[in-house]
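Notes for the one structure printed next.
All protein chains but one are shown in place.
Just so it is clear, A, B and C label the chains in written order, and each chain counts residues from 1 on its own.
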Amino acid sequence: MKLLTCPVNGPRPVSEFAYGGEYREMPDPATASDAQWADYVFNRASLPGVKKEWWYHVPSGTWFLAERDVQADVVHRTYLFGEGP
Amino acid sequence: MPVRLFRIGLSSAYPEPRMFRQPEQLRGAYDVVIIGAGGHGLASAYYLARDHGITDVAVLEKGYIGGGNTGRNTTIIRSNYLTPEGVAFYDESVRLWQDLSQDFDLNLFYSTRGHFTLAHTDAAVRTMRWRAEVNKHLGVESELVGPEAVKKACPQIDITCGGHAPVMGALFHKPGAIARHDAVAWGYGRGADQRGVEIHQQTEVLGIDLNHGRVAGVRTSRGSIATSKVLCAVAGSTPRLLDMVGIRTPITIHPLQAMVTEPMKPWLDPIIVSGSLHVYVSQSARGELVMGASLDPYELHSTRSTLDFAEGLANHMLDLFPFLSAAKANRQWAGMADMTPDFAPIMGKTPVEGFYLDAGWGTWGFKATPVCGKTMSHTVASDEDHPLIRGFNLERFANYELTGEKGAAAVGH
Amino acid sequence: MTRLPPIPGEWIDRTRLLAFEFEGRSYTGFAGDTVTSALWGSGVHVLGRSFKYHRPRGVLSFANHDVNALVDDRGSLNLRADVAALQSSMRLAAVNTYGGVDNDGARFLDRLSAFLPVGFYYKTFHHPRWMFPYWERLIRKVSGLGAPDFAAPRIRTPKRYDFCEVLVIGAGPSGISAALAAARFGAKVLLIDENARVGGSLTYARGGASESYALLQDLDRQLRAQSNVRVRTGTFAAGYYADNWVALIDAHKMSKVRAGSVVVASGVFEQPAVFRNNDLPGVMLASAAQRLIYRYAVKPVQRAVVLSANAEGYAAALDLLSAGVEVRAVVDLRTADDESPAAQEVRNRGIPVLSGSCVYEALPAPGLTDFEGAAVCRLHRDGRADVGTHRYFACDGIVMSVGFAPANALLHQAGGRMRFDERTQQYIPDVLPEGVFAAGRVNGVHELGARLQDGERAAHMALRHLGRGPASVEPPVAAETRCPSHPYPVVEHPEGKNFVDFDEDLQLKDFVHAVQEGFDSIELLKRYTTVGMGPSQGKHSNMNAVRILARIRRQPVGDLGTTTARPFFHPVALSHLAGRGFAPERRTPLHSRHERSTAVFMQAGVWMRPEYYSRDPKSKAELVLEEALAVRRDVGLIDVGTLGKLEASGPGAGELLERMYTGRFSNLKVGMSRYALMVDESGVIVDDGVVARLSEERFYFTTTTTGSATVYRDMQRLNAMWGLECGLVNLTGAMAALNLAGPRSREVLADLTDIALEEPAFPYLGARDGRVADAPARVLRVGFVGELGYEIHVPAENAAHVWDALMTTGARFGIRPFGVEAQRLLRLEKGHVIIGQDTDGLTTPLQASMGWAVKMDKPFFVGQRSLRIIEKRPLKQKLVGFALDASFVGPAPKECHLIIRDGQIEGRVTSVARSPALGHVVGLAMIAPEMAAGGTRFTIRVDGNQTVEARVVSTPFYDAIGERQKAAVPPPQREVLPA
Partner (left out) sequence: MNPTRLSPLHDRLARLRPVWGEVNGMVTPIRFAVTAGSAIELADLSALQRTGLKGPGAGDWLQARGMPVPPRPNAWAPLDGGGLVARLARSEFLLEDGLQGNFALAVHAGLRTAVSGVYPVLRQDAALLVRGEAVHELFAQTCNIDFSAIPSQERTVTLTMMVGVAVTIIDTSLDDKTCYRIWCDGTYGAYLWDTLLEIAGELGGGAVGLSAAWPDAPVATDTPSTHDNSHSNIQESP
């Protein structure tokens, strides 16, 4: 089973985690056009490659970010929000 | 003993011709280029040639015919969907399926077995009734039945599911069927080939040339092609192709895994699906139990297998059929499913003129193969979305008009 | 009886005789025997029938892929006779025969084989269409292997996790050498082998001498001396999964091992030669014959022709001789003489060696089950047999040693890339992923000494991967100087029956024909012929299939690419995969109280909740009605502890709720509560609950039962992202919650609490902390069921105590516990929406007629921007209340019955029930907006295609002004009492 490294709890089997989806910057609701907003809500950068994703370590309730190659399923690094590179 | 087999048995030389040619090289231009020689791409080519007289068509395939999800799915065919758009669309598909073996003169083993979607909670029972009512209204044979009906059709089932998820009812869909998945691609391929379509295997698309926002050509690993119409039917590779023409969609790629047992004497007649147990299973004519579950939980562009999938599936299989403890799982595999937020496909014209999309097939693409061929060939030929697919257009997201099949397809099959 | 005198190292225990039955006849074997060795040792040679043509089959590989010798022992499905351990009182029968293995009624199919060409089932049975179901039924009758026993109980197995630093797969010479080398550096080593004992080929390939056995004993001694090596025999690696996660299977269970690094020393599968009748019982691989001899002391045949293409073949010939087998000749496919010592010895012993020759066909006695001899021909340069040179050898067996294919499935699964090595005529690892290493014959290293070295080298690499081991690792061992595998051990025959895949009964011509039909890539060929798709997964067939395709396409094997090898390496029982089958279940602290009150439980996610409380002989419907009426008339008590219960504290707490929920909470007074609705980013309703303000900076709030985990999760994430100064605590499990509801609820509670209950001290929607039955309690005045009501939240450990106190005190007010069903009914009378029942995966607040709960003038909340877009668009559907005439009789509508107008679907019923308080049927429906106006009549289609007239009415249906929940007032006059 895949291993994922929680920045707080260390390497754990992926079954201890919940996938939080791609990390996305929210456009300013005040200035974004309807089309831009709908694009933010629905569309995804679905190309294979290294992506920034939310992951959640269930037993400890820890959210963190993972930079994962979604084709090779290799995690390059994980860190807590705001503590990244 | 059927005549055909006699002829083969008695002829000195094996009489069977090639099913499809292997064209030496790509030509410089085609009227239509179809990317992806899976069921959908080949079906589109077949109906373009047969129904629309468009035969100057190249089907480009990175790997080999039917090597993608066409050859990796669990072959379930049904039309018991939730939305009127969905039901009408898949019902037409089921209708087409019935004739394919004769159309192709190739036996697809299209086998109507009946399809039970089990409900283990009262919420599920409600959804099943909803689907049944919509189906009946649109003339599709579906009904909500009680546990006893399930037990009657499948006496071997443990209706209490090991005590922790008793079956409270089921949606019974009489036309539910299975077929030989590979043969579907071969049949469409042969039919298209006989009508002049060129199928180019081992030919990867490297880029799509646009000219003022419309399709001008396709660059491949075997040279460039000029064309004004490109149909994209590549399931798990859709994001790469869309990137070539700069279209953004909600599609994300998740693996869908499956598993098959060693052959055993056939005993399971209907197709059994359990949403809350995440199991669907049918028995092939070879005697193998073909089993699947829900999508992998996170995005992945790969067809790797996982052990926890096999463990979970086996556990729930034994909840339903405890006597299979000694049955052996023989092989695991996976496909790449191109998922959409509303569990409905994305089909038809796109912002790029001459670029037609047949995608978002998630876990339900196989059953739609014939109707996709029908509707996409119409759309490509007439440059007008076929009426049956208007609910599936790409704009529906920007317009906040999702189709809401989620209820019906919560478990992949 | 062909049992040999005792042989050093044999695996059988001659002191323990086991009696068993096969096909109704009684036999005996020894403890340590497999079913095959016991039968073969008893002179039984027809062990099974083939899948398609029902030809007799015996021993082929004797290495866990003799899938034509599958037996059934009273419902144990598809036992593999070649590896299944013999047990006394086994009652065995060959699978898939008609009337027994000897006179299988389906054996006529063999004579029809010409009419059953490759893929025949694609070519027929579909004309005329109506005939197909008959054909299909026939096919489903004859297909399949063993028959399951429907009465067999579920087997639960002790599945476990395991951990090691170096996992070595395969305990042959290279594997043992690797394990010892890793152990010398102190690594925790796990060494596994699927055989009953370690040693691999050392246990059977002896070349008629004793050195290899001596070496095995020495290695075994060294293994036992290493305390940090765990040896698990009878265990195979079923699959390799991400990050060195390997599934190990033994007779009783699966172990999931996480290894620091993995050494794959899985060896090779010996490959059959392809010639006419190469499937007859008596034709077997050399390694199979050797295993019979040295492991089980069984004489494989009496008189053999050895078909060889390598030194191993000559060694096998010597093993046969030492077992007293008469070797009529060694037929060598190669023209050049084999220079190995074994070959010299064979020639010295005067055994005829026919080089540049092949076995053209095996000659059966009538009935195929017995064996007469072998026809041997010289080979033309083009590889065809020169039938003119036909020579006949009487024998009862042909022993084949023409080459090997690597057992590299795990390396494939690990993501390794293989390349075809022309020198050894074998696929060998080209690129292996990090932490995975290959050693021995799977790595293309065949000489014994070299295999030992290669094991050590691989172990050192494995240690280096763990950051330990020797400073430098020795270079790869020198490449083989000889070729153990023949490039094309395939002989054509006009009459065919030269089998390539024994699982699927595929003959040479099937491949020729498939390619002729255009299936000329390895993947298409595999799919059309089904080669390698059988239970043995191509272990003895894929290599020859690739060679045949390459020959037809006049291409080097290396150019064809390889097919992937997916799990499982050998099939795995579902019970092994499932293990114990854990099913987590969540119980509220009041579970025992519900049991005592004879609750009927229902599942709500992982929770068990009382649906209603049974009281014989009353029906569910009656009891639900009684429970509801108890609440309307007097007082009822329900466990609502499954609701999510969260606390948000700190300066940022209010802001967090403002952003998470659609309503406004900044102006919520301390000590008051308010309904809260949550939508997702696309404006779709996802959850609701009640928010209570305990102090300026402290909020306590509830979520739906199913939503609790995800709501808490999302709040944690956004709280972190927004950097709000707010602490979130999930109290769902720690707090119990009881809803005491009904006109008498205040009287019941008054006796038990120090909280001032009367108006205006504790108004509707008020929230107070205090004590209930001495327990610290948080009490919310709620109105979900539409009566005066108190939601009492107490620590879980006090829940039973408080429940008991309320029931005792409530007794004189006629208190009754009520379940989920009654609550649904009561809330429906109030027109309260249940998220997920009255809404679906796309419902917005506007559609749910809950605009009142959405404050669009707030600066921001999740989903607000989307709702701005949605509110500009025409409404597609709207949730309304409806009622049937009081006079209505007949089949009542059910939830999800459709609303039909002019043959069109215009909506659906989401909730419906006969209101005991009102005496008629009321419900909620999603309906086309133009039909949503009060008083509009519409048609519901109910069961049996009946239709029912309903009219839109405003909600709440009951106590429209809500005076009852605000202040206890006498129950309404109109009541229907349960019949």
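Keep in mind that, in the parts below, a contact is a pair of C-beta atoms (placed from the backbone, for glycine too) under 8 Å apart; a residue touches a chain by one contact, two chains touch by 3 or more.
Not measured: the values here are computed from a predicted model.
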| item | value |
| --- | --- |
| Visible contact partners (per top-of-document touch definition) of the missing chain | A, C |
| Which of C:Asp13, C:Glu211 or C:Glu585 contacts the chain that the document leaves out | C:Glu585 |
| Omitted-chain contact residue, chosen from C:Arg25, C:Arg129 or C:Arg160 | C:Arg160 |
| Candidate in contact with the missing chain, chosen from C:Glu211, C:Asp430, C:Asp774 or C:Asp885 | C:Asp774 |
| Touching residue (missing chain; options C:Thr598, C:Ser695 or C:Gln904) | C:Ser695 |
| Omitted-chain contact residue, chosen from C:Gly650, C:Gly671, C:Gly770 or C:Gly962 | C:Gly650 |
| Where the missing chain touches chain C, by residue | 158-163, 256, 258, 580, 582, 584-589, 591-592, 595, 647, 649-651, 695, 697-698, 725, 727, 729, 731-735, 773-775, 795-802 |
| Positions on chain A contacted by the hidden chain, ascending | 1, 8-9, 12-13, 15-16, 57-62 |
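As a working rule, only the chains that are shown with their structure count from here on.
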| item | value |
| --- | --- |
| Chain centre separation in whole Å, for chain C relative to chain A (CA means) | 27 |
| For chain B paired with chain C, centre-to-centre distance based on mean C-alpha positions, whole Å | 22 |
| For chain A, residues contacting two or more additional chains | 1-2, 18, 34, 38, 42, 73 |
| Shared-contact residues (touching 2 or more other chains) in chain C | 241-242, 245, 256, 682, 866, 869 |
| Residues of chain C touching chain B in the complex | 51, 75-78, 96, 112, 114-117, 120-127, 129, 132, 136, 139-141, 143-155, 159, 239, 241-242, 245, 247, 256, 413, 509, 512-513, 516-521, 523-524, 527-528, 535, 537, 566-568, 571-579, 581, 583, 585, 602-603, 682-683, 836-837, 840-842, 866, 869-870, 873, 876, 894-898, 900, 905, 908, 941 |
| Interface residues, chain B side, partner chain A - complex | 238-240, 243, 248-253, 297-302, 304, 306-308, 341, 397-400 |
| Residues of chain A defined as touching chain C within the complex | 1-3, 18, 20, 29, 32, 34, 37-38, 41-42, 54, 56, 61, 63, 73, 80-82 |
